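A protein chain is absent from this complex, but the other protein chains hold their places.
Entry: subunit A
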Amino acid sequence: MNGRAGRVPSPRVRPVVSSRLIARKTEPFMTTSAPAAAPPHAKPAPKSRIRRAHRGEGRLAALLLSPTLLVLALVIGYPLVSALRGSLYQRGEGLDANGFVISGEHFVGLRNYTDAFTGANGSRFWNAFGNTTFFTITTVVLETVIGLAMALIMHHALRGRALLRASILVPWAVPTAVSGLLWRWVFDANGIANNLLGQQILWSADGWPAKWAVVIADTWKTAPFIGLLTLAGLQLIPAELHEAARVDGANAWIRFRKITLPLIKPALLVAVLFRLLDVLRMFDLPYLLVGNQKYSVQTLSVLAFNEANNLHYGPAAAYATLLFLYVVIVAYAFVKILGADLLAGARTRTPARRRRSATRPLAGRGTPA
């Protein structure tokens, strides 16, 4: 486990290690990871035979999936369309073509959007957009770094693993709403934070301290979860890889960069993507920790919520739609640029899936008998 002792084995050992590694790597192909219905030893079967084996499964699949898809269409599809339509209307009194006063909703075209970008609501929208982006970048960077560090420490911990696992799940289990109030208390003007810092910072007033309070609270809650997901990725790396590299003279930093990082990249990217999209829709923390009318922490979700609460459904729907588009663009860009393979677990046969199923049993069974 540590560098000095690792160099002891003679070079003769290496071929043995690597050939065993190969043998164990290929073994799971033959036993568990074969695709659903095809017999395990007939992997290169002709396509027609595979198709025959799966005949009639389409209808069954449609039957089994229809309740889920129906519910999702109702709770996601309908609101999405409705928000899009609603964002083109405004409520309130207006004059119709003949000069009569009409109350209720009337069609305003894209005015809610132009208002958001340049018009009456411009400064509020861009402020919320800026806050959302700021929170997203700072918290995700902090959480990734801290989460990765936590995963490495947990991976190398010799004792106290049970305690670690238990304590790392506590921030995750605390409801965000409760954590918002908890941090409001910590950051109270007479609270523990100011006392420990020996400062008199007005955290919950408008301004930069409020922003940082939100960042700290969010990082506390979610960095451990990134750590947990990354740890799962770390445990899949066969110890032999590190040992072989150590024999070849690679130091800890090189081993981290050349072995650990590339191998946990898929797990880490998925964790980061989930966090990214979660922060973009942040609502509870700014709302409860600082307040929903505080300009400096107002996110797009808070802004849309406030507008809806004031019965300004049109602008609220426009903000909600814009936030949705923002999320879609970020997710798409992230997947395209960094190649996060979200569907690795869901797709039937891709290189990534094969690689993962090949390494999983290694971690599960530990050292060979």
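In this text, contacts are C-beta pairs under 8 Å (C-beta built on N, C-alpha and C of every residue); 3 or more make two chains touch, one makes a residue touch a chain; residues count from 1.
Note that in this section contacts and distances are computed from a predicted model.
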Could you tell me which of "Carbohydrate ABC transporter permease", "Glycine cleavage system H protein", "Sarcosine oxidase subunit beta" or "NADH-quinone oxidoreductase" is the UniProt name of the chain missing from the displayed complex? "Carbohydrate ABC transporter permease"
Going by the contact rule already stated, which one of A:150, A:213 or A:290 would touch the omitted chain in the full complex? A:150
Among A:169, A:205 or A:254, the residue in touch with the chain that has been omitted: A:169
Considering the whole complex rather than only what is displayed, give the residues of subunit A touching the chain that is not shown. 1-2, 5-6, 8-10, 12-13, 16-17, 31-32, 34-37, 40, 50, 53-54, 57-58, 60-62, 64-65, 67-69, 71-72, 74-76, 78-80, 82-83, 86, 150, 153-154, 156-160, 163-186, 188, 190, 192, 195, 220, 224, 227, 274, 277-278, 280-281, 283-284, 287-288, 300-301, 304-305, 308-309, 313, 316-317, 319-321, 323-324, 327, 331, 342-343, 345-348, 361, 364
